[in-house]
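Selected chains only, in their assembly positions.
Order as written gives the chain letters A and B; numbering starts at 1 within each chain.
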Amino acid sequence: MGQRILVVNPNCLQGVTQSMSAALDEFRLSGAPEIRCETLENGPPGIETQAHVDEAAAKLALYFSDSSPKKQADAYVIACFSDPGVLALRELLKAPVYGIGEASYLAAAALGGNFGVIAIVSKGIARHERAQRALGLHHKLAGEIAIDLPVADLQKEELVWTRMSAVGARLRDEHGAQSIIMGCAGMARYRTRLEAHLGVPVIDPTQVAVGMAMSGLLAKRAGAADKRAAA
Amino acid sequence: MGQRILVVNPNCLQGVTQSMSAALDEFRLSGAPEIRCETLENGPPGIETQAHVDEAAAKLALYFSDSSPKKQADAYVIACFSDPGVLALRELLKAPVYGIGEASYLAAAALGGNFGVIAIVSKGIARHERAQRALGLHHKLAGEIAIDLPVADLQKEELVWTRMSAVGARLRDEHGAQSIIMGCAGMARYRTRLEAHLGVPVIDPTQVAVGMAMSGLLAKRAGAADKRAAA
């Protein structure tokens, strides 16, 4: 049986999960680990406050407390930029658990320069800063700015684009960001356009986390091949 | 034309490049970016001192100063744990440049716990510590211990194994390492055996760096697909 990466969207919006899954299609190479995206059906509809983070964390632990086959995987990705439940799941699950917020900061650091973060709402910035400090990468933060659109307006693609591109340009020009992290799980569809517009690498959190998970699983295969050869 | 990852082994040993390339076979999925491994033919035969690092760095900059097609790539991996030339190449090249040392520390951090490093020689430890501090991840270092075998003995596989497994066990048991980084480019063949022996994740630097590079390139494709769809 093949390897599987299970991506869990900890908010309850199926649409977000679907667009997330679509943004991972290029990672579904022939022979690559399966990438399955699931929705935490009883999760909060959005994760904006610390209380939402805590709620999602608690529900994720419950979600994984039964061992139904569809929850079995060789690597897990928790697809919310605030990394709810990741610390707990690392204690509960044997396979590696990646948080997409952490993965973004680490992927940005792998490029070498300082990064900027485009937040959805200003009140998340302090929470993100705590995560950057905990990881040790806050010294590489050029700045973080929110687009601060009302939730209803997050569906208005051009409005979002106008804000994201303006915020991205400020992070690049005023803060010296050499790469830009889109600080939210469901924004992958703007990645290419934003990268082309800004001329610096733009990171989608879910993609880089899945990439890390996939990398880890491919390395395990390499190992297994060695072992078979040795046997 | 497809995407290409160029892995450059900055020491001059073709054998090291070959074993490195072999350890990347599982990353060569159908449809995935091409992974090409090259040897810096005038590089030092091994990179043990800071002078070797500086020599390799200078020669890598020269290597990339001509723009022959075989040096063109969409992502570069410098396959020496001391990351020679990576800072300079990031200024010189447009595509992302990954250092396998940095990539290892970042990949270990993505797993969540503290990491231990198995060094080849003790005199490299201070150099590695400088890199860990520069990145901001030194607070996650459980410890680093060298196997300290004479170069000639590095070919004696069981002797190397005996040392590596002993050092790995000390890092896990006495230092509390929750993952182990093999602090050298050419040790991938021990990864699975060591992971099985120690029961904690073992990281091969070249594999994780190539994984990060591949992930970045797949994300670009996803973007391109979006753009085509939008067009």
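Rule of thumb we're sticking to: contacts are C-beta pairs under 8 Å (C-beta built on N, C-alpha and C of every residue); 3 or more make two chains touch, one makes a residue touch a chain.
Just so you know, these numbers come straight off a predicted model, no measurement behind them.
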Taking the 2 displayed chains as a starting point, can you state how many identical chains form the whole complex?
6
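In this text, only the chains that are shown with their structure count from here on.
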Roughly how far is subunit A from subunit B, going centre to centre by Cα mean, in whole Å?
24
What does subunit B use to touch subunit A in their complex?
23-27, 29-32, 86-87, 90, 96-98, 102-103, 106-107, 109-113, 135-140, 188-189, 191-193, 195, 201, 203-204, 207-208, 210-212, 214-216, 218-227, 230
